[in-house]
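Note that this complex is displayed minus one protein chain, with the remaining chains in position.
Chains: A and B, in written order; residue numbering restarts at 1 for each.
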Amino acid sequence: MPVITLTTDLGLNDHYVGAVKGGLIKGCPEATIVDISHLIPPYNILQAAFTLKNAFTAFPEGSIHIVGVTPTVELDTQHLLIKEDGHYFIGADNGLFSLLFPQKPKKVYRLNIVAQPEFMSFPTRDIYTKAACHIAQGGTPEMIAVASDEILERSMFQATTVGNLIKGMVIHVDHYGNIITNIDEQLFNSFGRNRNFKIEFRHGNYDITEVNKSYSDVPQGEKLALFSSNKMLEIAMNQGNASQLLGISESDTIRIEFYDR
Amino acid sequence: MPVITLTTDLGLNDHYVGAVKGGLIKGCPEATIVDISHLIPPYNILQAAFTLKNAFTAFPEGSIHIVGVTPTVELDTQHLLIKEDGHYFIGADNGLFSLLFPQKPKKVYRLNIVAQPEFMSFPTRDIYTKAACHIAQGGTPEMIAVASDEILERSMFQATTVGNLIKGMVIHVDHYGNIITNIDEQLFNSFGRNRNFKIEFRHGNYDITEVNKSYSDVPQGEKLALFSSNKMLEIAMNQGNASQLLGISESDTIRIEFYDR
Partner (left out) sequence: MPVITLTTDLGLNDHYVGAVKGGLIKGCPEATIVDISHLIPPYNILQAAFTLKNAFTAFPEGSIHIVGVTPTVELDTQHLLIKEDGHYFIGADNGLFSLLFPQKPKKVYRLNIVAQPEFMSFPTRDIYTKAACHIAQGGTPEMIAVASDEILERSMFQATTVGNLIKGMVIHVDHYGNIITNIDEQLFNSFGRNRNFKIEFRHGNYDITEVNKSYSDVPQGEKLALFSSNKMLEIAMNQGNASQLLGISESDTIRIEFYDR
């Protein structure tokens, strides 16, 4: 019983998701279809990569993950099938896979798609479902794709260090208003070396001087910092919406200043 | 493994969809339940018909499509089971089926429902799930319904032509802000006969003079016209929200003027 997941910006208001699922059910009725999210902000491959990166490892090996976020599809757009970490990934070669994987995946295939204008407006339905069902039914990548060794690179802004500072940014604001940054626990620990520090945001209007373990380490409505389950530094509020109440949104800058003892 | 799809205005915030799915799982656990959308605007049978029309053909023949959009249910409201194009459809006889099918479906049945006030407030849960499970388990329409040869007609505004003009309207604005009109490709081609033209909207404040093949035929943020995958004329914006940025919404008028050479 293969699993096919969907991470798209198709929304939940239209017939689009239904049409994709109909295609999957017609093509491989034995597959289990799971929605990861259809509310990726339109055309936002960074958020698509962030979302799938944090969800796919929960699924069994052999799962097939369709990413339907395709800001531009032109006649020469390549569509990829990737096998990495025991999972399959299908989507456009628009940079999202360079954001999804920490290093270039080893098994990359370009789908054999005849360039036809009628497949360009909705590749998730017209191309990706067919490729997913092929794999779900035990077909090999080589039957529908050719091996390749490059993917379009798009660089994500990485946290940087200068002097006593780590400079990072907000990469995701979740449904609760929790603010997830691109500063990971390893960088924080290795650069910080247990020194005192101050996490500054909103141009220094707010700061936090410790990292907690749990939202409820602080009183209700109080802001805090912690490392989220994906090991990234998160700014949150116990039972509150940090993004709204602190006025912080995606791409905002976060600075951490460390103090020598 | 029969497929039952759901197209409703029940929303995703309440217990309603859960109650419907519980009823289906209890009644026919072997069926595959697929959400087409639960975010049809409340009571809007036109949008329900548009959504299902564009999704149902993706599903295998024999699929059962429940439409749970019932603006008024009175004691004498009829509930229909329709077989058309190899698919089954279940919903209220409130005009939505005349909007769903281009011509009157050949096999129409009225469900044998004892008129009981307690079934009136939630027919999707109390009536349609039972009818769907009956069909899913191989029951015949005749066992739960009587053949009929009429359905409530509700006419949709059709695009019209006068002089050198096609006059149409916006029938749907999708999640991306793409604007779908009721002007189809066939009318455009047969009436237009390759003449030059100008698509006007917002009382002539905007116009477009060509039809493209793909969103990315124009620069990012630029408006364009194209025929969507359902062959209807669509006004869109490459990676932008045309509805918001052009100020166009459902029911707005679209005019196409053709010029003799």
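One rule holds in what follows: a residue touches a chain if its C-beta (ideal position, glycine included) is under 8 Å from a C-beta of that chain, and two chains touch if they have at least 3 such contacts.
From a predicted model like this one, the values you see are computed outputs, not experimental measurements.
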Sole contact to the chain not displayed, among B:22, B:86 or B:139: B:22
Options B:73, B:152 or B:169, residue touching the unrepresented chain: B:73
Absent-chain interface as seen on chain B, which is shown: 9-23, 25-26, 29, 42-43, 71-75, 117-118, 120-122, 125
Interface with the undisplayed chain - residues on chain A: 1, 3, 5, 7, 12, 32, 34-39, 50-60, 63, 172, 174-176, 213-216, 220, 226, 228-229, 238-239, 241
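The criterion applied here is as follows: only the chains that are shown with their structure count from here on.
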Distance between the centres, which are taken as Cα means, of chain B and chain A, whole angstrom: 32
